[in-house]
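One protein chain is absent from this view; the other protein chains keep their places.
Letters A, B and C mark the chains as written, and numbering starts fresh at 1 in each.
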Amino acid sequence: MSETESNPPAEEEPNRERTFGDYGGQYVPEALMPALQELEDAYQRYVLDNEDGFMDEFRERMRDFGGRPTPLQRADRLSERYDREIYLKREDLVHGGAHKLNNALGQVLLAKYMGKERIIAETGAGQHGTATAMAAAHLDMPCEIYMGRTDVNRQRPNVYRMRMNGAEVNPVDAGSGTLKEAINETMRDWATTVERTHYVIGSIVGPHPFPRLVRDFQSVISAEARDQIQEQAGRLPDSVVACAGGGSNTMGAFHEFVPDSSVDLYAVEAGGSSLEIDQDEGLAPNSATLSTGTDGVLHGAMTKLLQTTDGQIVESHSVSAGLDYAGVGPELSHLVDTGRVTPASVDDDAALNAFHRLSNLEGIIPALESSHALGFLEEAHEELGDLVVVNVSGRGDKDLETVLEETEKRDLDAAPDVEVFDR
Amino acid sequence: MSETESNPPAEEEPNRERTFGDYGGQYVPEALMPALQELEDAYQRYVLDNEDGFMDEFRERMRDFGGRPTPLQRADRLSERYDREIYLKREDLVHGGAHKLNNALGQVLLAKYMGKERIIAETGAGQHGTATAMAAAHLDMPCEIYMGRTDVNRQRPNVYRMRMNGAEVNPVDAGSGTLKEAINETMRDWATTVERTHYVIGSIVGPHPFPRLVRDFQSVISAEARDQIQEQAGRLPDSVVACAGGGSNTMGAFHEFVPDSSVDLYAVEAGGSSLEIDQDEGLAPNSATLSTGTDGVLHGAMTKLLQTTDGQIVESHSVSAGLDYAGVGPELSHLVDTGRVTPASVDDDAALNAFHRLSNLEGIIPALESSHALGFLEEAHEELGDLVVVNVSGRGDKDLETVLEETEKRDLDAAPDVEVFDR
Amino acid sequence: MSGEQTATIDSDIEAAIRENHPALITYITAGDPSLEDTKEYVEALDRGGSDLIELGLPFSEPIAEGPTIQAAINRALDAGTTPARFFDLVDELETDAPLLVMTYYNMILQYGSEPDVRPFVERAADAGLSGIIVPDLPAEEADPLRDACDDHGLDLVFIVAPTTAGERLDRIMSQVSGFAYVQARLGTTGARADVSNATHDSLTRLSAYDVPKAVGFGVSEGDHAAEIIEAGADGVIVGSALVDLIAEHGTGDAPAAAALESKARELKRGARCGGEQRNGHEQGREEAPEPEQP
Partner (left out) sequence: MSGEQTATIDSDIEAAIRENHPALITYITAGDPSLEDTKEYVEALDRGGSDLIELGLPFSEPIAEGPTIQAAINRALDAGTTPARFFDLVDELETDAPLLVMTYYNMILQYGSEPDVRPFVERAADAGLSGIIVPDLPAEEADPLRDACDDHGLDLVFIVAPTTAGERLDRIMSQVSGFAYVQARLGTTGARADVSNATHDSLTRLSAYDVPKAVGFGVSEGDHAAEIIEAGADGVIVGSALVDLIAEHGTGDAPAAAALESKARELKRGARCGGEQRNGHEQGREEAPEPEQP
């Protein structure tokens, strides 16, 4: 061990980049370490140095295949409602219906440049899986998606979409059959096939260099939005609001604004039904990791987590499947600790109301994930200044059934009556 | 009558514009004529003359709210398969998932400029209804959508979307409860409320000036594509292929190319299961109006129709709800008669195969409507020249269930095995 | 103007209205519920005092009709009513009241082997029909059909809507053939419980035009007929209220014919009553200050 420390020239550089403050790192089985180093190398060459025109090809494909740039839209009726200028970054218009493709296409393309022959990915509700399947079809790469059995059964349309895009879907029977188990299983596949396979992780989580890599692919959101708001509103916004599950749309929406100290950044997590954790059952009725989590290691990185005092990861819960994750990107944990990003949470009811409100007022049906950012706008708009950008990370078509079911159970002011079938 | 003819100075100008050759006109109840004249006037002022900056606002909203321009994407794997350059015009990326918003937003905005207080529209599968509901929410206009009872029951997700966007959905019980009946009923509403209501018709059909108005809003497709193909491929295409139901995406994709005589234009209709009409039952197992129809009057315009020899309109059939209409835009009838547009048809099986093929090869799940254009590419690519533009009029998420059901009934080469639930 | 009026003096229809003033015009859908029934019903309406009878030739897309007539049209189509059978029926009918056919433009266009209005008009003239009403044919599109009708001595009746105004109103009123079909209110056909204000407004607006005016859309009771005639109409047109009776009584049922006959009597009585009231006013007015006679 004294050798490691006596070896600074070779070690310090990657070490420094491996973490965000105390967060991040590479807590993975030894078998994966060489692949992570290979990926670090590819990240440096292709992404940071644009070797072989990688980033040019990425941008061109995101334009032609992905539909970028997405608009930054002034929301007339929300602006009126909140008596300030509200702009929506329309990631719901990206091919596939969410920001997820920014990352999936970037990683599949990178895998191709790296000479990998096969793509694997985990998916929860299916958003990252469908984005990866689309990207893999587009780039002609064999693709397998791991998805918990419970999710397979409750997200059939997404399973069909992946199959139609030619991806294999591998149901994971372990545990509760949801995202956490799917990630575990994808890591196991990767640990077995690492030499020819690239694991396309779905958010800014996982071991280094994934959090940086995914963030860089997603930061096109803030790169565009920063230009657009200056062009359209003549100045930088007072605040940027984005929902946070793993945090990829979040850091995507924040990244280019981080140096702009006048811009407040709000990461809105799923408050679920309550912010408490049931220690005995290992359940959190929320996934408000940044607000309530404690430091620990999950899926390869040190970050804030929802865990029991013993260190077992709890089952998180949110009406929005895409936010339902017990971890969060290490970079966000760091930016929250340094005070640059303000964490917030919005509960299920408020998110559902926000879903209905945007649909009804603006003619945009947002993803339930994005509805959390919009719910925060409703609750906290007075603190957000005069010019606010909200990232609409995805569209809500995928959520219709959930919203109908959950709306029926509650008494929501913003919900319409949908019973036209018996009239 | 001698008076009408002796009155050329006042009459000839609008008369000339009322038709496309022998097609078009205004075959509507007298009560609607003043509204059509008012609309003609508004069309001239706002759309053609950009009065009060109408077209500027339209274009800006289509950019910021609608997501325009949509990309023109080189389809790498189709190009390889067909050994020529295939470009896809990506109308599937428009907000709402289809070209329909181009028209709906244009008309709702026009209604606003005209001082109308209420929007009505018909819908079949729900695509035009959802686009209109979105546009009306965005522009804060009360909106009611008529939809056949059968369609209401089989297109529930679209009904929910419209309700969530704040539109009323009025089920129509008459007849077979599908699109034709919905149009009839919307015309009845309009005949009752015409003074304060604008009827947002969903395709380039209906009485003058609708076919021109809708075409002009949709022609943004070809305006963009014509620039894009020249920029990306360096020249005009040899052919443009689009599916045709009423024909709005079709004329949208063709319009700016019509004067380019080197560009062949193909309108691909639904061949259904057969091109024959059952005279006794009044049923057509297709909706190949341009290929097999005869001249007649339906929903306000003289055009090609699927009808019995007596003149009763038949029930058309296609696996694709959006093409399932017994009429077609009068302008297309005219362009087919003059030889400028070549009509073609593709049957249900070929469209389903094309749906799977694009999903699998390109990572784009197309609407079943658009799949007809893609099916034609498979069948006729050798006649289409070296550089082909295909209009992908919409995305296929809405069609998943239908495709699964219909695929199960058939033996399609391009279909994947989707049974992952019992593994 | 007077030349035009002379031209229409050979019109059976105009004659029927002028001679039986105030006139009752009745409508039913041919083939509802069968063409045999229609024959009986037409005879009953004729006996009941109809001065003109409109027969609907069913079209699959009746965009101007309300639910009542839509349903009748569906029954008629289900019963296999075709233009050929329709004309066969008309061939057989012998009524005092002249008959008109009411149908949509496509039905007229498709009769015969090519899209052309003439074969239909010829056959209609042959069958002894006196006129045609086409709910989806505004004056602007009517030239071909008007030519054909003129050639065969048929009236082509135009509808004047509550929204018809200005130059278009003048033009349509100057071309009236048979009578002006005054649409009582915006919307579709269908029996209503009252007479709309639009009816009064329209009749006031139209009073300057010296042509026969019959009011339809929503008239269902003798009282309505009276009110409308009193307000200045020369006739009332009743359809849905009669179709309702047919729907109630069902097929091959003697009571349906009887009910139609007695409904026609009620309506005709109402119309006459309204006519007398109006004459009373007009005499009253003539006795009063001085009328604004042209």
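Just so it is clear, contacts are C-beta pairs under 8 Å (C-beta built on N, C-alpha and C of every residue); 3 or more make two chains touch, one makes a residue touch a chain.
Everything quoted here is computed from the prediction, not taken from an experiment.
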item: Omitted chain - touching chains that are shown; value: A
item: Residue among A:A42, A:M55, A:M164 or A:M187 touching the omitted chain; value: A:M187
item: Sole residue of A:K100, A:K116, A:H198 or A:H299 that reaches the chain not shown, by the stated touch rule; value: A:H299
item: Residue, one of A:I313, A:A354 or A:L368, that touches the chain absent here; value: A:I313
item: Hidden partner chain, residues of subunit A it touches; value: 1, 3-5, 15, 18, 25-35, 37, 174-175, 180, 183-184, 187-188, 191-195, 282, 294-300, 305, 307, 309-313
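Quick note on the criterion: only the chains that are shown with their structure count from here on.
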item: Overall pattern in which the protein chains touch one another (line/ring/star/complete/other); value: line
item: Most central chain, judged by mean C-alpha position against the global CA mean; value: B
item: Distance from the mean Cα position of subunit C to that of subunit B, given in whole angstrom; value: 38
item: Centre-of-Cα separation between subunit C and subunit A, whole angstrom; value: 68
